[in-house]
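With one protein chain held back, the other chains of the complex are shown just where they sit.
Should a chain be cited, it is by its letter among A and B, assigned in written order, with residues numbered from 1 in that chain.
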Amino acid sequence: MLSFIGRSFIQKIITIIFVSVISFLIIHLAPGEPSQVDPLNPKFTPEVVERFRKEFHLDEPLYKQYLFFYQDLFTGKTVSWKDNQSVLKKIWERFLNSLPLFILGTILTWTLSFPVGIRSAIFRGGLYDRSATFFSYLLISIPGFFFAYILIILVVTRFHVPVLGMETFGISDASWPSVAMDRIWHLLIPSVLGATAGIAVLSRYVRSQMLEVEGQDYVRTAKAKGLPPDTVHYKHALRNALIPFVTMFGLILPGLIGGSVIIESIFSWPGIGRMAYEAILARDYPVILTVNFVSAVLVLVGTFISDILYMVVDPRIRI
Amino acid sequence: MIEESASPPDYGLEQPLAPRRTRLEEFWLLFRQNRLAIMGLIIFILFFCIAFTGLLLTSGSDPVFDPSLVRLQEKLRAPFSKPHLETLRPNEIPTLGIYLLGTDDLGRDVFSRMLQGAWVSLTVGFVAVGISVIIGIFMGGIAGYFGQRHIRLDQVLVTCLLSAGAALVFFNQAKWGAVLLVLGHAYIFYLLLMRLIAVRKIPPKRFELLHLDTISIDTLIMRLVDIMLCFPSFFLILTVVALLPASIYNIMIVIGLTSWMGTTRFVRAEFLSLREQDFVAAARALGVDNFRIIFRHMMPNAIAPVLVSATIGIATAILTEAGLSFLGFGVPPPHATWGNILSDGKNFIFDAPWLTFVPGFSILVVVLAFNLFGEGLRDVLNPKLRERH
Partner (left out) sequence: MNHQNTLLSVNNLKVYFRSDDTLARAVDGVSYEIRREETVCLVGESGCGKTVSALSILGLIPQPPGEIAGGSILFNGQELLGLGDEDLQKIRGNQIAMVFQEPLTSLNPVFTIGDQIGEAINIHENIAEAEVNARCIQLLTDVGIPSPAERMSAYPHELSGGQRQRVMIAMALACNPDLVIADEPTTALDVTVQSQILKLLRSIQKERAMSILYITHDLGVVANIADRVYVMYAGVIAEQGSTENIFRQSQHPYTQGLLASLPTRSKRGQRLHSIPGTVPSAAYKPPGCPFHPRCPHAITRCREEYPGMCDYGGGHLARCPVMFKNDQWCK
């Protein structure tokens, strides 16, 4: 067990080193230099560019730049090229903004998709199953931004509440119930949007896992024992069907960053995805690289957690 | 329904009692039952035809439907509205006589732009998935078939030598780089020569270190997959597309290069189980060479899951392209794609909703068709589900 954790840990460290190298290379080998981002910008005088290059070691060879960058990152000294603020602090602030969206979205996804998927599997081929299937495909196939606009039109014209941003401008003077309602409205729509695709995919997966397990011999054994259908489905079948989801559970973490770019941009939500998008627009390399690095770390932490959970859940795996 | 199978009068021993069907017929029989998948297939074919005719009708110097013709006086006209003929020059009159799907904020005909965009969506989907499938099959095949072989230390060293040489040449240190490159190639040449002579000599003691096994090929490739999976894919695509010059080919290549990992895993798993099977052992016992075993015996058996994931991959690629266009990193204007029509239209969402809804629904329908078709394929190709029928 311990040796497994140790080995897996070392493996993850090696992976992260490669990830850091590759992302560094991708960014620095791409044509165009940061100092040439916006040649027409009057602020970018040759002197500024010169100072810039010095400050960020841009004249050094590539491997030195790489070392400098990650040294700065780990000592927390990395700053954004755009506004000279500490990148880690910036990410942390934006992360706190994204968190409520992420939590609500995740809760919606996991609480809705399981009942839907299980019910579809138990009543396989019935009307419920077929309509659930069709709707999942619909939700998987709809472009997120298009769906966002449909929802915005619906909410704005029906309920006459604004939904862009984290709160309505100037509302903080109002009484607290209306502030709370305003907050909830602003939070709800983007979270629902973020959750829809997840619900669709996950419920399909739950369904196929349940179907797979329901066909197993031990489910027949359980029925032959005289167990009532609920015990058969929810104890014997579900318990086995759940095992693969432990892996998915570990993959939620990285969703914090990757999945939110479009939604946060549409709703002008000052979260981490929007920050990443702005950083790309401004070619703010330290921010791009750090976001990339952080999300790679999250992926690895997620898979690490799910590996360990797997061992806890499945008695067949003992290392 | 219940019928005594229209039976030949004599039941000889050798006569199979079940009607003989080819694999294709059986496949079609099963597939036919899935009404959603059939719908998907029909839309898929329709979309293909539309995209192709769209390409023919909107390209060239004097296209039948001109997607980039600006008529500022006719901007934001609703679908099915008639053009104000008196304000237009003869060549500006829309081909159909009406604006079938309205016009955008520059007075361009949305119908022509949609036609042009269809081809873009189609090619982005197919080329991107083509790239990812080719890489995926290649990597997965190697990992699954040759995975147990180890890479020797000298091979690693030569690779390092060559790449260091290339890097030096790249960074204007041509002299040293050339030396390293020559050294590397010389060693490869030496190895090939040894193999040609085909004496399997035991290497002298002092070279033994060079023949040390490092990691296996399988580990190498699967770690590479892990590394690629670490990147947040949409963010990575966005970054790379933003850094590279805007072009439709870059988008295809980048989407392809960042989505091959799933196929690799499928093919590897399939190959790992196939190579243990008797027909492969039989082929090997007959002296069939590796290449033929892989492509003649194993690939047809491994191709089914690849086909399914490719179909669904096309849907994902179309969505990704639309997302990129929406964020402004897509195919550069004036070329129309469904994503950038929608992106342009979002500013007029209340005045001209068709600019949002026409491309939005088109993307939805096409992606849905691909997904349904892919899932239908998966059901039919899945032997477990087949038994249950």
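Points to keep in mind about this one:
The rule is simple: contacts are C-beta pairs under 8 Å (C-beta built on N, C-alpha and C of every residue); 3 or more make two chains touch, one makes a residue touch a chain.
Owing to the predicted nature of the structure, the values given are computational and were not obtained by experimental measurement.
Residue-wise, the contact with the chain that is not shown comes from A:G226, picked out of A:P61, A:P177 or A:G226. When you scan A:S80, A:N240 or A:T290 for touch with the missing chain, the hit is A:N240. Contacts to the hidden chain, counted on chain A, fall at residues 216-218, 220-229, 231, 236, 239-240, 243, 313-316.
We take it that only the chains that are shown with their structure count from here on.
Between chain A and chain B the centroid-to-centroid distance comes to 24 Å (mean Cα coordinates, whole Å). Contact residues on chain A toward chain B in their complex (touch as defined above): 11, 14-16, 18-19, 22-23, 26-27, 30-32, 61, 133-134, 137-138, 140-146, 149-150, 152-153, 212, 215, 254, 257-259, 261-262, 265, 273, 276-277, 280-281, 283, 288, 291-292, 295-296, 299-300. Against chain A, the residues of chain B that register as touching in their complex are 36, 171, 223, 226-227, 229-236, 238-240, 242-245, 315, 319, 322-323, 326-327, 339, 342, 346, 349-350, 353, 356, 359-360, 363-364, 367-368, 370-372, 375, 384, 388.
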